[in-house]
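First the structure, then my questions, so here it is.
Rest of the complex left out; these chains stay put.
Chain nomenclature is as follows: A and B, assigned in order of appearance, with residue numbering initiated at 1 for each chain independently.
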Amino acid sequence: MPVSQPTIPRLEEFLFGHARCPVTCGNHLEIGAGTVIPEVNFTLQAIEICPENWADIREQYSLMIEDLCRRAVELEVPGILFEFETLPPMTVNPAWGLEITEILSETIDRFHQSHGLRAALRLTPNDTRDHRRPPRMRSGPFWEGMVEFLHKAPHAGADLLAIESTGGKEVSDEGLMNADLKKVVFALGVLAPRDMEYLWGEILSACEGTDTVPSGDTACGFANTAMVLADRNMLPKVFAAVIRVASVPRDLVAYRVGARGPSKDCAYEGPYLKALAGVPISMEGRTAACAHLSHVGNIAQAVCDCWSNESVQKVRLLSADAPTVSLEQLAYDCRLMNVAGQSREDARKLRDWLVESDSALDPQAYVLRPDVVLRIASEIAREPTPYLQTRRAARAALREINRAFEEGRLRIPDRERRWLERLAKEAEELPDREEDLIAECLPETSRETFLPEEYGLS
Amino acid sequence: MVDREKLYQAILTGDAKSARALTEEALKESVDPKELLDKTLIPAMDEVGRLFETNEYFVPELLISARAMKSALELIKPLLAEKGAEPAGRVAIGTVKGDLHDIGKNLVAAMLEGGGFEVVDLGVDVSPEAFVTAAKDKGASIIALSALLTTTMPAMKKVVAALEEAGIRERVKVMIGGAPITQRYADEIGADGYSDNASGAVALARSLAAKVPAAA
């Protein structure tokens, strides 16, 4: 499964707003064709999803999208992506999720007709297979709910379909808690790709013959979990940085089989996907602080095509509801990028300031440097299989981090330095052959949490 | 005589094999198990907790220490039970109905085990009934609830209601945690305590265990 001749961009052409393969979707919305647009995500305040609350829930979504569209028009955004990430009961019970999708889609269309708003709706059902341990990946009620949802989504008005797939998460979770690189590589490089091929086959068949664009998948359950734990001082940041890069080959599976982007906002590894798959990417950083505090607030923006708030609840702030506040912040961020983006030279300047803002302070920021991304990406591209790509990604990330630290271009706190060595050793010990890794790892898993046959292993 | 400092260090560095061996040796030498626990093992775990609190240790280090502690405790607990000494308590832990997040819950579970609690891990997406059953049939005197979604927070309230309905609310303590949880919310739903971090959860569980009615 080699990545077929990826055209890795030159550093000078690796810019926000420009992707090798732009995507057109929704109401004449072009993404990655020169303009950066906001992607706004919004969710409910604490409420139980149940029939008694359903009327209220419908109203909440209706109010949110109405407010958002109105303000988007007032702010004259050049385009906008709305993401509806369902809440788990809405995927388990597809009728619910689809009903909300319809409400959102109809409102967006109405604003397109009345005000010319260029917008599209990205629908992201939950990967509910993660509900149970051990998860059933290819059968059972959760799988069936998802499949039903996916196939009906295009007809309910989804312009883009995405997912945060969880194949391998049951193994990765344990690996993360123990900072066990081998286990996480097994999850990301062996299990996730197998699952994604299977799952994405379903998504692509759901989109086939419709206008719905299969967009992307994210290693959220892996790399963002590590990031959040690192931000709470629970895991070393160098470990989280390595996991970030190691999640790239997994994500690539979706694009190899036919996803077209934009990538999911919470895939902070997006720049690698843009470099390797040529797809436009959605990114989130400082303006997503409502959802994640992070150490990549500016650098995450450097080569984005959509700029997102990740997720915010319908909480009333002094000015407006929080989703509308997010939209306003994103819209102004995009204005700045688009003004600078009128000249490639200026775009590079802004990109580089965003990069210099963060890249020396945290290894997680450092591995998102466009120059680092391009170097590591070309290494990844040379490997033939997801596992070997994952191994290579981890090793290359460690090498880049180590070198930058030694050369004084990256600060690593004292307490993390012992981890640099430990992780480098673990990365070197990863076997050459995938079969050997599988043979090593399977005995260390328990059937209480993980069933190899769900991944075609046994 | 066994080197207490070595045992202390074995817990600290998470060397489970040594921790178990040294504990075995000490017990063979007829060291009082209660004394060994109070003077060496718990102080070692407290130091681990301190190192974690002060950001010296990361979770993986804390977990291997907790595992080393657990392997020592496995030898000591039966002896304590013989002498009628009570264990720290039994905690039933789970992520509430509709919520699938398990990392935070797992971390708290591991910390509680390392802290000497017996932990019944009910997993994720746990129904109120399952928590009631754990309290009734598995002898849990503390129920620990985790929720990471604002939309699943209300399920915590349902667990409290289910405990009341089952008539066992007074004899169990309910502690809650997770990203969206606040002290205010704990007060609102009548939970007995709230912690926003794993080692805080152990301290909370200890203080709640002290308040559990003797009958429990």
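We take it that a residue touches a chain if its C-beta (ideal position, glycine included) is under 8 Å from a C-beta of that chain, and two chains touch if they have at least 3 such contacts.
Predicted model, so just to flag it, every value in this text is computed and none were measured.
Enquirer: Shown here is one of each chain; what are the real counts in the full complex?
Expert: Chain copy numbers for the entire complex: A x2, B x2.
The definition used in the following text is that only the chains that are shown with their structure count from here on.
Enquirer: For chain A and chain B, what's the span in angstrom between their mean Cα positions?
Expert: The computed centroid separation for chain A versus chain B comes out at 34 Å.
Enquirer: Where on chain A is chain B touching in the complex?
Expert: Against chain B, the touching part of chain A is residues 43-49, 87-89, 128, 130-133, 173, 176-180, 225, 229, 232-236, 313, 415.
Enquirer: Mind listing the chain B positions that touch chain A in their complex?
Expert: Interface residues on the chain B side: 55-56, 58-60, 63-64, 98-100, 102-103, 106-107, 110, 123-125, 149-151, 153-155, 180, 197.
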